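Just one protein chain is left out here, and the rest sit where they should.
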C-alpha cells in the first residue's frame, strides 16, 4: 500500500537528517502529537501541511498527496501490542478498564469518550525520584441517543 | 474464583444501596480511581480499607480478606474489548500508538511509562459544545537498563 | 453476571406470554429498535421505562434496577457471528467496508458515523418478487479533530 | 493476486487525477455504492462498464478484464476491523445484533436479509447539530426453506 | 440458554428410548435432515410439529414452545471443528473451495448458492469396496444484484 | 512458494485466453471438479495430464512438473472464509453439522465420510423460480477401527 | 453434555478404586489404547463392553448407554495443547511435519495415513541411559481418488 | 530469512533433478527421516553433511553454511495444519491425546516423552486390504524433577 | 474438573488460615517453588506429601488423592497472560527470546533447556535503590539427537 511506503520514507529521512518530531510539528504548525500521528500514517493533513512535510522529508508530489488521504487506521498489525512501551497502555485497559467505565458513567451517564473529537498531550514531569510521563487524553463525551 | 464472587457481590450491593464510587472512595480514603479499580477486583487493599469496604457492602470476614489479596489482573476476558466505551481506549493505541512511542522516546529516551508506579485521574471538563472527558495518566519513566 | 440473568428472564417471559417486541416498545414509549436492544441487555433505560418493563415481564425491583445500568456491551461472545442472519451484516462490512469508507469520506471528509449518537430503523418493504428488509442506520458524522 | 494490483492502480490513479467516486459512478452508469465497491475489488462489472473504468483509470486490457471476474470477497484481511469508521459498523452488530435478529424475525419470520440480492445507499442528512450519515441497507428477505 | 437445555433433553430422551432420527422425522412428517437439524436446535418448527416432538420426547409446554423460536444458529462453538466426521467437511472447503467457487461462477455467473433456500439429503450407496456416503446439497442460486 | 506462482500463472492465462474450466477438463480427460481443483493447486496430476495443462496454459517444463507434486493443501489462508460463496458452505457445517453427524452415524455406525476417497459433482438444476445449484458429495464411509 | 459427566465419573472412580487403565482394558477385552480412549470419551464401545465398564466404574444404565454413542470428538478444548506431555506431540508436527509429508508421499504417492482405520501402541523400551517411550502409529494409506 | 530461501532452493532442485529423499539421505549417511527434516529447514547438519548436500543440490558455500545453523523451528506457519496428511496427526492428538497422557503416565510416572532425544521411523506395511503407514516415535522418557 | 476444585479449596484455606507458601513447603519438605507449583495444580506429589498437605488444608482423602495425579498442565487459560506480573515474563520471551536462543546454542550447540529436568529458585536481593527479584532457572541441556 502506497501510504505505508510514504511512512517508511518519512521515518528513514527523519533518521538520516537527525530531525525531531517536535521540531517538524512546529514547522507544520500543529501540535506534536497530531503531527507525529499524521506523519506515521494515521491522520490526514491538508495540502498546505503536506507541502511543508514534503519539503522537510524530500517527498515527491504524489507522495505528498498521500498525506492528505484519510488513512486506513490501525497501526499495530496485531491485537495485543508486543512492544513494551505500547503494551503498558494495553495493560491499563485490562486493569483499569472496568474502573474507567464505572467512573465515566458515574460522572457523565451512559455514553463514551470520543476517540475522534479528541486530543492528546504528552508531557514530562520532572521528579527527583525519577521523571514521570504524563499523558492527558481529552475527548468529547457522547451520550447514547434514545429514540 | 472467589475473588470474582466478591466483585459481583460488591456491584450488586452498590446498585441496591444507590451508592456512588466517589462516595465509597471518600470513606475509604483513597482516590476514586484506585478504589474503584480495587473494588472491581484489580487492586489489593490493606486490611483497614478492606474493613471499611466490608462495612459498606455487607461483606463477610472471608470476603473482606479477598480484597487484600493481589488479584490475577486482567478484567476483560477478551483481547479486543467489545464494550463501546472501552474500545475507544483500545482504538487510541491502534491510532496513536506509534506517535506515543515516538514522542515519549524523543522526550525521555529508550524506555517505558510504568503501569505500576502509576496513577490515573478522570475529570469532567464542562464545555458548552458538549462536556469533555479528561483522563490523565501519570506513570514513572523507566529507562531500559544497560549491562 | 446479573444483567445476563435479567435478559434471560425477559426472553423466557416474552415466549411464555406470547408478546411481541413491537407491542412492548409501544407500551414503553420508545422505538421498537431501541427498546428491544435495551431489553436484550445492550441499552440502559430510565427508571420509568424500567418500571413498565418490570410490570410486563414480572421483574423484581432489583431486576428492574439492572435495566437502568449502562451494560457491558457486546452481545455475541464471539468475534465472527455464526448465526446466518447476523453473519450477513458482518459480511457486508467485509465486502462493502472499503466502499463505505471511501464514500463517507468523500461526502463528509475524514471522520466517522457515530455508533452512539445513532438510531436504527427496521422496516418491511412489500415486493411481489419477495419482501425486502430495509435497515436504515442514522448516525451523527464526527469529523476528526485537529489540534 | 492480480486483482489486488488492479485495485491498487485504480486507487493511485484516482488520487493523481483528483477524481471522485461519485463522478466515476455517473460515467459508468450505476449507483456510486455499487461502483465504488466494484472498483475496490468486491463486485464484478460487465465488459462495457469495465471498458469505461479502463478509460478513466488508464487500465490495460488485461487489467480491465480483471474487473469482470467475480472476486474473492472479503476486503479487510482481519477479523475485527481496526479502522475507526469501519469498526463502528462492527460495533453495531455487537450491540444491536440480537435486536436486529429479534425484530427481523418478528416482522418476517425465520430467515435472513440477503447480502447478495442487496443494495445500499449512503446519504448526507444536513442537521444544525451536526450532519448525519444515513446508511440504508435494502436486502431481500429469504425465509428458511422447509422440506 | 433454555434452547440448549431443550436440545440436551431431547438427546437424552432419544438415547433412553432407543429412537432413531429417521423414525422421529417420519412421525413429524418432514425430511429426516430438516427434522434432526431442528431437534438439535438449528431450525424452528411450527406448533403442530413441536407438539408431536413434545409427545415423543416428553417435553413440557414451555419446552415445546422453544422448538418454535428461530434459534441463534451455529452449533459447534469453535471455528474449526475437532470432530473427525465434521472436520472432513471443513477440509473439503479448504481443498475444494476455490474449485467450487470457480465452477459455480462459470456455470451460473457471479452469485452464491443459498444456504437458506436450501435442502440437504444424506443417503447410503452400497458398494462392495465399502459403502459410500452421498450428501446432496441443493440451494437456490442467488445472483449479485446490480444497482 | 513455486506452486502458488504456477497457480497464479494458470489463472491469468485462463482469463487472457477466455477459457472455461469445463473445456480444459475435457481436454485433460478428467472431471471438471477434479481438474479445476488440481489447476488451482490442490490436487496432483500425472505427467500426461500436466503436459496437456502445460500446452493449454503455456507453462514451462519446470512449471508443469509442479503440477505433479502433492501440494500442501489448504487454499483459503483463513479459518473462516470471508468470500460469500464459500462462507455458505462453512455455514452449512455450523448449522447442519450436528444433524449430518447424527444421520450418518445412524445410517452407517461410528465413522466418517472420507474426504480422500471422495468425488464431487456440481450441476445446475433449472427451475422457473430460480435455478438451483446441486452439489453432490460422494465419499467412502470409513468405520472407526477397533483393536 | 452428559458424555462429559460420564467421563468425569469414570476418572474419579478409577482414582478412588486404584485401578489401572491396562487392567480395565484387559477385562473389557480390547487394547489398552483403544479402551482408554473410549473411557475418556473419544471412542464408542459396544453394549457388551459398556456393560463391563459400567460394572467396574459403578455406572447407571443411562450412563453406560452414553459409552455406546459416537462422541463429539476433540478432547483438548484448545488449539495448541498446554500440557507438556501433549505439547511434545504437537511440536513433532511443527518440526517433523514437512518431512513426514515428504516421506509418506515419496513411499506411497499422494494421499494420507488414515486416522480412522488406525491403531496405536504405546510401549516402554528399557534403556540404561533412561527408558524410552515408543509410540507406534499404524494407519491405512488412503490415496487421493481421481475422477 | 535466508534459511527459508535455502530450503526453497533445495525443494526446487530436488524436483528438477528427480531425486528422492531416501537416496539423498543415503549419500549423507543418516536416516531418511532426520535428513529430510534437516533439508526442509528443521534440523542442523554438521559441516561434512552440509557439504554433501551442497554438492547434490548445487548450493553455494554461504547456502551450505545455513544448513549447519540451528534453525528457528516450526514449519507450518499456522496453529492447526490445513494439509490433509498433516491434519490427521493433529487429529490424533485431539482424539487420542488424553489416552496417550493417561497410558504414558501409568507406565512411566509423571513426565514426558522427549521430542529432542527422539527419533522417528516411517515405514510401509504391505497389506492386501490396502498398504499401511507405520510411524514409530521413539523418545526418551523425562520424569519431572522434584526439588 | 475435580483437580481445579481441590486447588480452589487450598487457596481459600490458605487465605482463611493466614498461611504462607514458604511455611507449608517447609512442612512438606520440598522447595517452596515446587510445592507451591504442586498445590496450585501443576505438579504431582507423592502420597506422603499429599497427606501432609491434606492435614494443613483440611482436605478429604479423595481430595488428597487428586494431589498425586499428574495434572493436565497449563495454568493460565489464555495464550498471552493478562496479569501484569506474569506478562513481564512473557515479554522477556518476546524481547530476549532470539538472544536466549542464540546464546544457548553458541554455548551448548543445537538443543534446548529442559523444562522437565528443571528447577527454579526465587529470591530477594536487597538493594537501597529498590529490592530486586532474582529468578534462577536451572534446566538440563538436551541436545537434538541425530540418527
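Order of writing sets the chain letters: A, B, C, D, E, F, G, H and I. Residues in each chain are counted from 1.
Quick note on the criterion: a residue touches a chain if its C-beta (ideal position, glycine included) is under 8 Å from a C-beta of that chain, and two chains touch if they have at least 3 such contacts.
Keep in mind that this is a model prediction, so the values were computed, not measured.
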{"item": "Residue, one of I:33, I:49 or I:63, that touches the chain absent here", "value": "I:33"}
{"item": "Missing-chain contacts mapped onto subunit G", "value": "80, 82, 84, 87, 91, 94-95"}
{"item": "Interface with the undisplayed chain - residues on subunit I", "value": "20-22, 32-33, 36-37, 40-42, 73-76, 79-81, 83-86, 88-108, 111-115, 117-118, 120, 122, 124-125, 127, 129-142"}
{"item": "Residue numbers in subunit A that touch the chain omitted from display", "value": "8, 11-12, 15-16, 78, 80-85"}
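As a convention for this text, only the chains that are shown with their structure count from here on.
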{"item": "Cα-centroid distance, subunit D relative to subunit I, in whole angstrom", "value": "53"}
{"item": "Distance from subunit E to subunit D - Cα centre to Cα centre, in angstrom", "value": "31"}
{"item": "Junction residues of subunit E, two or more chains touched", "value": "33, 72-74, 76, 79-85, 91, 94-95, 101, 105, 111-112, 114-118, 142"}
{"item": "Chains that touch, pairwise", "value": "A-B, A-C, A-D, A-I, B-C, B-D, B-I, C-D, C-E, C-F, D-E, D-F, E-F, E-G, E-H, F-G, F-H, G-H, G-I, H-I"}
